[in-house]
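Encoded as structure tokens, the structure appears first; notes follow it.
Note that this complex is displayed minus one protein chain, with the remaining chains in position.
Moving on to chain A:
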Amino acid sequence: MDFTIRAATFEDCKDISRMILELAEFEKVSDHVKITQRDLEQDGFSKNPFFHGIIAEVPEHLKSREGHTKIGYSLYFYMYNTWKGRAVYMVDLYVMAEFRGKGIGKALMTKVSQLGLAAGCTQLNFTVLDWNKSSLDFYLKQGCWDVTSELGYHCMRCEGEALQHLAQGEL
């Protein structure tokens, strides 16, 4: 299939927001999505962006059933590993269901790794839910490894009241 991968622009935020919701529905947590198109515009396209994005597009004659030509995306940001230095973290990788199986997901991921290497990164990191077997298989087949299973690192989070208390030095 004919498709292109390019850097996301401010104008893409509407489609990215749409696809974020589609991905959340797949992960069975669409009520968890609190950010909007406006948040993406402010946080991704300012002087110190919180993330970067790439978009997969198909030509007009291959558009989706609902008329979309922007049919996949990946959002990523730069991070730091105190043992290995610069790294890139891939937040989301998504291709609309009707466009899967055509190498678009892989093209998005390889583009993020190419951009990461160009920025001096030595790792591409991301998270996957343990029940998401199709994604786990896809990634493990490409040569990544499961840091949680192999080394025992657990993802931890503080939010809401717990974060508030920490910030106020109350605990």
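Throughout what follows, a contact is a pair of C-beta atoms (placed from the backbone, for glycine too) under 8 Å apart; a residue touches a chain by one contact, two chains touch by 3 or more; residues count from 1.
FYI, contacts and distances are computed from a predicted model.
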Options "DDB1- and CUL4-associated factor 13", "Glucosidase 2 subunit beta", "Spermidine/spermine N1-acetyltransferase 2" or "microsomal epoxide hydrolase": UniProt name of the undisplayed chain: "Spermidine/spermine N1-acetyltransferase 2"
Among A:M1, A:L62 or A:M79, residue touching the chain not depicted: A:M79
Hidden-chain contact residue, picked from the options A:I5, A:V58, A:I71 or A:V95: A:I5
Hidden partner interface residues of chain A, rising order: 4-5, 20, 23-24, 29, 32-35, 39, 43, 48, 50-51, 75, 77-86, 89, 91-92, 106-107, 109-111, 113-114, 116-117, 122-131, 136, 139, 142-149, 151-159, 161-169, 171
